[in-house]
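Below is one structure, written out as structure tokens, with a few remarks after it.
Some chains have been omitted; the remaining ones sit where they do in the full complex.
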Amino acid sequence: MLINSAVYHDGRIVAEPGLDGVSEALESRSGFVWIALRDPTDDELGLLQRELDLPPLAVEDARKGHQRPKVEEYGDMLFAAMHLLEVGADGNLEVGEVHVFVGPRFVVSVRHNSQQGFLGVRGRAEREPHLLGQGPGFVFYALMDAVVDRYFPLIDAVEAELEQVEESMFQPGQDRQAVVQKLFGLKQRLATLRHAVTPLLEVTSKLHGGRVPAVCMALQDYFRDVYDHLLRIQGSIDAARETIIAATQVNLTLVTIDESLVTKRLAAWAAIFAASTALAGVWGMNFEKMPELKWAFGYPMALGAILLVSGALYWRFKRLGWL
Amino acid sequence: MLINSAVYHDGRIVAEPGLDGVSEALESRSGFVWIALRDPTDDELGLLQRELDLPPLAVEDARKGHQRPKVEEYGDMLFAAMHLLEVGADGNLEVGEVHVFVGPRFVVSVRHNSQQGFLGVRGRAEREPHLLGQGPGFVFYALMDAVVDRYFPLIDAVEAELEQVEESMFQPGQDRQAVVQKLFGLKQRLATLRHAVTPLLEVTSKLHGGRVPAVCMALQDYFRDVYDHLLRIQGSIDAARETIIAATQVNLTLVTIDESLVTKRLAAWAAIFAASTALAGVWGMNFEKMPELKWAFGYPMALGAILLVSGALYWRFKRLGWL
Amino acid sequence: MLINSAVYHDGRIVAEPGLDGVSEALESRSGFVWIALRDPTDDELGLLQRELDLPPLAVEDARKGHQRPKVEEYGDMLFAAMHLLEVGADGNLEVGEVHVFVGPRFVVSVRHNSQQGFLGVRGRAEREPHLLGQGPGFVFYALMDAVVDRYFPLIDAVEAELEQVEESMFQPGQDRQAVVQKLFGLKQRLATLRHAVTPLLEVTSKLHGGRVPAVCMALQDYFRDVYDHLLRIQGSIDAARETIIAATQVNLTLVTIDESLVTKRLAAWAAIFAASTALAGVWGMNFEKMPELKWAFGYPMALGAILLVSGALYWRFKRLGWL
């Protein structure tokens, strides 16, 4: 589905051609065209490929989707794939994609399976014509910057939940299974984030510094900035991941300690009752000559002995910290 | 066993020589020959070696099999080995191999221990003469692409089974041994996949970009595409592997938690019965002066006391979540 | 908030301009200006940016904070971010930041969220005019050196606490949960330290040896010294981290051993009481013909038998080390 299509000259809109009028629009005037598609049909992509002479392998990737983040050069063109992450209904991250074709005179963004649009990016760019006037490379930067900026709240959320788990973990009476399930869920979310960030980090490092594609040449400081943002996210991901691994390990130890405490309590109570039962059993024996059975205060004495033994054991276990 | 042998010129079949007529067929006309063998005898390989002047060390590898995935250059020739993976009867992956000799005027594919043929590849190539006309390099690409494409459903299957385990793992009453066995099986399957993919990834990276063997020179974009597919599979393998490691760890914790729950239940019921038994034991003592034994309602009172104590304990353990 | 602003010539103060007089002060005389800000407002940063022509992306970073340690070149300028670590009220490390802009004729340090000032650095520098006379690069070195020197007591504290844990860990009767909590806390502190040190190490390695920014050129031996300090801290962090991982693992084993000991004791006492109870139960049976019940010394004999069996079991368990 076509969302937007505009030809910009010196940072201002000069035409809004349909998909089938793009090449014509570009021929008749200077400037570049910025086209935004969403979940396009094969026909739309085919049309665009013919109009802009897009490389077949890249179009094939855009058609099939499920690409890893990457930037590939085809002659003087770039094809980029990035992941769009959204929090789904069940709290997990859902992965959409945006593919960007960047040529000397065009930018095409193709969005798949994602609610996150880029109208805001276009709006902001149109309000700063001196930047937009830098051409397709700047649009490419602006899109990438927007994609990367949307990763920050996701990693922040993971960090916040993680901190909460860390704080509660050592408090007594935790539901250990809930802790381990939470940690596992966070780890899965981090994995999704990392698969969006790490390959992108790698390719972004090639958009500044050394040999840089022509279309990004003048914008190296901007791409270094994006790279720096990605490095920061990557650092947070690594830190969170380590914390999760450590916390999972700690949680296992705590489970074992918990069990150990229960075993101790069980041991203590079992001993107290077993002692009482053994004593009662002794006075329940049927020997004829058991003088204390005849004593006037035999029974209270027996009860006293049982309570005394139980109390002594109780006190001892209390001191050992078993009860 | 010879499966196919055809000389192509401008992408069309011009001759179908036997193994012993290959060199003659090539001398008398232009074009290249594409030969497919399956589990060949030493004689067949020896014949081919003489006909096409194949390097002895490479033929030795093809004869012995059990090669790791690789691409080796011998002068203007390439020798490639790739793994063919099939799901066996017991659900494990079985490893076959295909070896490919690529020269300026020939491609020989030798398949070992595998049901997966490449007739489809030949058919598709013959239907696109303009591509097949690019020569042996294109056939090499087409074979590699076919091999790699067949890895996708295998990793997809692993991911699907893994997701199922992840979902069920936290539900109560799981058979923990079945979970750990499943995870271990998936890990083994991933290892097999990785041993097919990782070395191939490494060598494929040398078929585009930098110094590239002459026979692949014009097809760099195609090999980059294969490389990209392999990267994607590798990413999936890494992700699945991490998930399995985490899930195995989580499962151990869950086993320990399960045991802890059982210990608690045991502790609770033991306490309830032990208290009852101790009380009954007291009233079973044989002292002469135990006034309550003579009371009219002594017995119901005792039963009541026993039930009361048991009930109180039951209620307390229920509240603690032990029962 | 402006803390200090001074123009130095040949290592001595020659003027103390306000934020809005910096460019004028530099134009009218030779030397360089050293400005220190703390938690600056956007206006202050904006003013400074115009006065010194600072690069917008760097100023944006300084404004937003939460940067990872880095050194970025913008033409003949450097922008550096470093972490300032302080022990917070709860014993955790709190992360502040200092950003430094270094140009041919200025140094600006911007401190965020930190109590740690650099007045001492300025004082020491002013007492050594021959060093300060080397210009902004030397000030940059002095600031970095001060930041890094403040990491040493933090890692020393971690090492000291860790050593204490190591020593006490194997002593009987430890609170295992306290140990694991302590180890986890130390690991988190180390992570914070590492996120301050590792990226800084990486960038510092580019300030000596190979291609070095012009402003640091003459000071390579100094920056190598800082690099060496960072390497030492990094080594300590790595060692402490490994020790923590090993200690956590050991602690889990010790927990399990502890539990095993408790289980053994429980088993032993349960056996002793169960044997007594079984014996007493036998003599509490109501058979008419139980000759020993009539014996004069039947009861003492029974008590003796019970004590004998209990004693024998006790002695046996003692020898097994279960009690």
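In this document, chain identifiers A, B and C correspond to the written order of the chains, with residue numbering beginning at 1 in each.
The working rule: a residue touches a chain if its C-beta (ideal position, glycine included) is under 8 Å from a C-beta of that chain, and two chains touch if they have at least 3 such contacts.
None of the values given here were measured: they were computed from a predicted structure.
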item: 3 chains shown - copies of the sequence in the complete complex; value: 5
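Everything that follows uses one rule, which is that only the chains that are shown with their structure count from here on.
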item: Shared chain contacts [chain B and chain C, defined touch]; value: A
item: Label of the chain whose CA centroid is most distant from the centroid of chain C; value: B
item: Chain A on chain C, rotation in degrees - Cα superposition, rounded to nearest 5; value: 70
item: Overlap residues in chain A, where contacts from two or more other chains coincide; value: 249, 252, 256, 259, 263, 266, 270, 274, 277, 281, 284-286, 290
item: Touching residues (chain side chain A, partner chain B) in the complex; value: 55, 57, 61, 66-68, 70, 72, 74, 176-177, 180-181, 184, 187-188, 191, 195, 199, 248-249, 251-252, 255-256, 258-259, 262-263, 265-266, 269-270, 273-274, 276-277, 280-281, 283-286, 290, 292-299, 302-303, 306
item: Partner chain A, residues of chain B touching it in the complex; value: 166, 170, 221-222, 224-225, 228, 231-232, 235, 239, 242-243, 246-247, 249-250, 252-254, 256-257, 259-260, 263-264, 266-267, 270-271, 274-275, 277-278, 281-282, 284-290
